[in-house]
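First, the structure itself, so that you have it in front of you.
Heads up, one of the protein chains got dropped from this complex, but the rest are sitting where they should.
Our next item is chain A:
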Amino acid sequence: MRLLRFVARRLLQVVPVLLGVVVLTFVLVRVLPGDPIRTILGPNATEADAAAARARFGLDKPMWQQFLDYLKGLVTGDFGTSIQSGAPVGSELALRVGPTLELVVLAVGLALVVAVVLGVWSARRADRFGDHSVRILALVGNSMPEFWLGLVLILVGYSALGWFPAPSGRVDPDTDLTPLTGADLVDAILTANGPAFTSALSHLALPVATLAIVVVAPLLRSVRASALEVLRSEAYLAATTHGLRPRTLLRGYLLRPALVRLPALAALVFGTAIGSTVLIEYVYSWQGFGQWALRGLLYRDYPVVQASVLLIALGYVLVFLIADVVHAVLDPRVRI
């Protein structure tokens, strides 16, 4: 009950935050230099044509009225119409979010598992060869730009070894996958489409690996540092001297306290991962949210930029909420 109250309170706090984001984004995107209307008109367009196009998108109205229209639309779930494509932003968003979310969730999930396993393993072998190797590898992974790493993995995995499909999409179109959520793996499961599932999984392998390698280092270092602290704590030493079984020591005394810091860091990493998808989607022809938002920004497609920033803000808030809840579950000292 207390947890529910906490979640409800936090969700209520989201409202003013999102309202601030809505106002700021609306103003800032219009302050940026550039005219979105001119990018959609042909070379023979006159000022009258440009005025007609502005009217079509409601950009001829006063700024305050545009803002009120935008707010009204948001309340009814209408994000507006993309200036570039002429399609409703909501439907484009629905197509784009699923693939990116699938990519990010799988990559961060994989990175978390690797970080916990290797971080604890490394801490228990502190300053030995294995520990040094893991730390150096994590550092190297963290130092590599995702764009370059993606190209290298494509060269090796697709071009040289031929183990993975060509980086040209998220699923083989011949599998006739019916899109439901936009996340191809999920859609394949929901529609019980086996070939689509294997195809989506094979297409996911390299981009997920790229993203996971890029984000794993801070998580791993955090887990290792926490685990080392615990291993050197009086409580852990006392438990060891009492002759507790290694499994009990690991589960009861090491793992849980070592993971206390992880949720907040994972939430931050989640945000970084969303940012990284812009380049990863480009390299792997992923056509997800990152590429869509970037194109919107480059062409000043106001409704697209507004919707994507709002969604990212909402994502951040929700991820940090989840992190706080998990933190409270892991650390009994935290009361929510």
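Going forward, a residue touches a chain if its C-beta (ideal position, glycine included) is under 8 Å from a C-beta of that chain, and two chains touch if they have at least 3 such contacts; residues count from 1.
The definition used in the following text is that contacts and distances are computed from a predicted model.
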Identity of the absent chain, which is to be given by its UniProt protein name, from "Disulfide reductase", "Nitrous oxidase accessory protein", "ABC transporter substrate-binding protein" or "Monovalent cation/H+ antiporter subunit B" = "ABC transporter substrate-binding protein"
Given A:Gly80, A:Gly141 or A:Pro167, the residue that touches the chain left out of view is A:Pro167
Using the definition of touch stated at the top, determine which of A:Asn142, A:Thr181, A:Ser202 or A:Thr272 touches the missing chain.
-> A:Ser202
Even though one chain is not shown, chain A touches it at residues 32-36, 38-46, 48-49, 52-53, 84-88, 95-96, 151, 154-155, 158-159, 161-175, 179, 195, 197-203, 205, 282-283, 285, 287, 291, 298-300
